[in-house]
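After this line comes chain A, so read on.
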Amino acid sequence: MNPIRNLNNQAIKKDICNGVNYIIIGNGPSAISAVRAIREVDLRSKLTVISDEPYLNYSRPLISYLLSKKIEKDKMVYCHEDFYKENRVELILNKKANKLDIKKKNITLSNKQIIPFDKLLIATGGAPIIPEVKGRDLFGVFTFTKLQDAEEIARYIRYNKVKEAVIVGGGLIGLKAAEALIELKIKVTIVELADRILAATFDKKASSIIEGALEKIGGKLLTNNTIVEIKSKNKKVSEVILRDKKRIRAELVIVAIGVRPEIELVKGTSIKTNKGILVDNFMQTNIKDIYAAGDCCEAKDSLLGISRPIAIWPVATGQGKVAGYNMAGVKKEYSGSFTMNSIELCGIPTISVGQTYPEKKGYEVLEHFDKDKPIYKKIVLRDNRIVGAIFVGEIERAGIYTGLIKDRVDTGSFKEYLLKEDFGLIILPKEYRKHLVTGAGIEV
Partner candidate 1 sequence: MKKIKNQISKIKNSGYKAKLKRIIIREEYCMGCRLCEVYCLVQHSRTKNIIKAYKGEYPKPQPRLIVEEKGQISFALQCRHCEDAPCLEACITGAIYRDEKTGAILCEENKCVGCWMCIMVCPLGVIDRNREGKKVISKCDLCIGEEIPVCVKNCPNEAIVYEEKK
Partner candidate 2 sequence: MNYFPGKDISGCGLVGIMDQSGRRFSGRDIITSIASMRERANGLGGGFAAYGIYSEFKNHWCFHMMFESKSAMVQTEEFLRDNYKIVRDEIIPTKEDKSIKYRPLLWRYFLQPKEEKMKLHYDITEEDFVVKTVMEINTRIEGAFVASSGKNMGVFKGVGYPEDIGRFYRLEEYEAYIWTAHGRFPTNTVGWWGGAHPFGLLDWSVVHNGEISSYGINRRFLLNYGYTCAFFTDTEVMTYLFDLLVRKHKLSFEIVADILAAPFWDSMERESPEKREILRALRITYGSALVNGPFSIIVANSESMIGLNDRIKLRPLMAATFENKLYLASEESAIREICPTPDKVWMPKAGQPVIGRLKKQNG
Partner candidate 3 sequence: MAKRPSPTEFIIERDDEKCIACQVCVRMCSNDVHSYDAQTDTVFSDSGKCVGCHFCETICPTGAITIGRNPSEFKLNANWNAQVIKNIIKQAETGGVLLTGMGCDKPYPIYWDHIVLNASQVTNPSIDPLREPMELCTYIGRKPDKLEMDYSKKEPQLKTKLNPQLKLETPILFSAMSYGSISLNACKSLARAAGEIGTFYNTGEGGLHKELYKYSPNTIVQVASGRFGVHKEYLEAGAAIEIKIGQGAKPGIGGHLPGEKVSEEISSTRMIPQGTDALSPAPHHDIYSIEDLKQLIYALKEATRYKKPVGVKIAAVHNVAPIVSGIVRAGADFVAIDGIRGGTGAAPTVVRDNVGIPIELAIAVVDQRLREEGIRNQASIIAAGGLRNSADVIKAIALGADAIYIGTAALVAMGCSLCQSCYTGKCNWGIATQDPYLTKRLNPDIATRRLVNLLRAWSLEIKEMLGGMGINAIESLRGNREQLRGVGLSDIDLELLGIKPAGEAW
């Protein structure tokens, strides 16, 4: 049976009993994905999307591309205006949802407008973490998560003819920002608290490959260090002081030490939170009819078995979809997710998935390292099941491993082929292979 056809039948039923008022706060991937899911099921009910940003929508991961002028601003939009029209979405832009009244089932917007809801999805995303350092409010200190950040940085660079910049944080955002600035011929120093870049997702070998590449394109890296103060000249950033008292000249500082779930709206309500908003397997918070999805929430990490925020795009869209279905009355359970990242740094494609750097015992590690190319591949296994993988330099077919992690496939029978050059579906057990090529709605 075609599951979609089932949904369509339900959709027709729903047509008769319409009248649910859906509100989605946020206009990011989980919000869009939720709209799609709701409209697949419920075509008639009112659906409103509220965003505190002025833009129609845009892809946040693309801001470094915008900054480095690799793409134009209009390319940032990943969902056209037509999308809202076709899906009959009322779009409220540039208004922040300030207050949530659980009892009355309404929200108050920044313009004091009160909007009632029957079902609410909180998809407020994440916010950058800003360290408590002196001078952090100075003109010339930026975070780097929003379109607005990129535009402001670009404007600042243009007006101030920035030559040197310091980036605080050697994570993905920091590195993408660094790469963009280097493209703009700005001398960049990255200050990283840990002993290496990308410490959260990479192991040492992988980090060192990227570090090497970074150096090659002129990026400077200071590890085991952090800034303690930002100095200014003419009210503008001029210098940063590091923990080791070292001073680095910089007209621009980008703080990119991470993001946290944006949960301001639910603070003071009875909605339970930890780091992020807590949700059940159906993406519903502890309050009925209020759902949360994306970077603002905490959901099941299927690898670690704990609840935690995983602030990545596919997780956001996946959660948004599940939330949308459940809001529209179609029970769908969230299967959980795990962290993964794909990023090309300094011309080197990389993919990291799951636990790449196990610190405890009981893990098995398979490695392939070709220093000259450079190519680095690593598989982390526990009880013959893959729990993590890193690919640097050669990422082809990496998704197969992601799939093996997701489906918790026992690799015992083919482990030795995992890192062979001709690795492919063909080495997988026939049943699983057939499931893969015929599954996902394709029946043979």
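The working rule: a contact is a pair of C-beta atoms (placed from the backbone, for glycine too) under 8 Å apart; a residue touches a chain by one contact, two chains touch by 3 or more; residues count from 1.
A quick word on the picks: all candidates are chains of the complex that A comes from, given by their letters.
Treat the numbers as computed from the prediction; the structure is a model and nothing was measured.
Q: Chain A is shown by itself; which of 1, 2 or 3 touches it in the complex?
A: Answer for chain A among the listed options: 1.
Q: Spell out the residues on chain A that touch candidate 1 in their complex, using ranges where they run on.
A: 2-5, 8, 11, 15, 29, 33, 39, 43-44, 59, 61-62, 65, 70-71, 75, 77-79, 85-88, 313-314, 317-318, 321, 340-344, 349, 351, 353, 395-400, 402-403, 406-407, 422, 424-427, 436-438, 440-444
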